[in-house]
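Inspection log for the structure reproduced underneath, given as structure tokens.
Each chain you see keeps its place in the complex, though not every chain is here.
Chain naming follows the written order as A and B, and within any one chain the residues start at number 1.
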Amino acid sequence: MTNENPQDTPLTIDGTTYHSRLLVGTGKYASWEQAREAIETSGAEMVTMAVRRTNLGQNPDEPSLLDIVSPEQYTLLPNTAGCYNARDAVRTCKLARELLDGHNLVKLEVLGDEKTLYPDVTETLKAAEQLIDDGFRVMVYTNDDPLIALRLERMGCVAVMPLGAPIGSGLGIQNRYNIRTIVENASVPVLVDAGVGTASDASVAMELGCDGVLMNTAIAEAREPVRMARAMGKAIEAGRDAYLAGRMPKKAYASASSPLDGTFFQ
Amino acid sequence: MKIELNGENTEVSDGASIQALVDQLELTGRRIAVEVNEEIVPRSEHDSHQLSPGDRVEVVHAIGGG
């Protein structure tokens, strides 16, 4: 007995359930309007944001991110982008929590260098520990070392987010072996964060068994961001379904799709 | 008195509260967070918390980011 419309268990992060496995950033868009449309079209329910100094003396009527992406409609995920040590990252998270009325889910990233934007693993471990002690729920950006990912999970991070390739590079997943190993080991959600360049890259991440993908540049810097946002939403669903469906085995030789018996010619 | 606001020296009236500063900045009612000397001051204390000369004040808001 087959099933016309096989269901998937939704993604659950820190007790909250999400129907979309695509998480998107809010940076690099040409306009707030474009950002709003792209995010809405992507179907994402979680969006990342950054915390920066208020531009004093700016036109007070200019809309701010939270007017465009309302916390009522989306789960906002404050990030610590730009932080190069644990202290700045923790301080950023505390400001974000105050800004969002106590919302304590954060995306931790402690960078190590501007050329690669790779995480500083030791500072990341330090910051994660302090944040967890302070009651934060930490989704953590990390490299694709399976052991670091496991360690962050054991510390209490609610999701591990290995990079597929450097942030903003669009190179696609460089090391499928590592991503698969991280997934095999993990008991919290694994999301590929960074590196996706086009739809098939997102599908590949999901086919490796990831629980979701977080991206920003691939959508915002496409020639048509709104159309790419739609592409990414579908690519995530396609890759997830393909993973659950169990792909055919690869074969070294061909195999006919039409029966050979019953041919009327010799 | 002088305080340091988002990295800039700024003049505020002596003993001004954070709320007074926020109003002065025309940020009343905007989604912001305030830190004084690297300690968060919860919104609930903006009225009562008086600033002191030389306080380092940060007023931040949410922006787009990846």
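Here is the rule we use: a contact is a pair of C-beta atoms (placed from the backbone, for glycine too) under 8 Å apart; a residue touches a chain by one contact, two chains touch by 3 or more.
Because the structure is predicted, anything quoted here is derived from the model rather than measured.
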Completion exercise
Taken as a whole, the complex in this structure file has the formula A x4, B x4
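Everything that follows uses one rule, which is that only the chains that are shown with their structure count from here on.
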Practice task
Take the average of all CA coordinates in chain A, do the same for chain B, and state the distance between these two points in whole angstrom.
Solution key: 33
Fill in the blank from the handout: Residue set of chain A touching chain B in the complex reads 25-29, 35, 48-54, 56, 60, 64-66, 76, 78-79, 81, 91, 94-96, 98-100, 167-168, 215-217
Completion exercise
Interface with chain A, chain B side, in the complex: residues 5-8, 25-27, 30-35, 38, 40, 42-43, 58-66
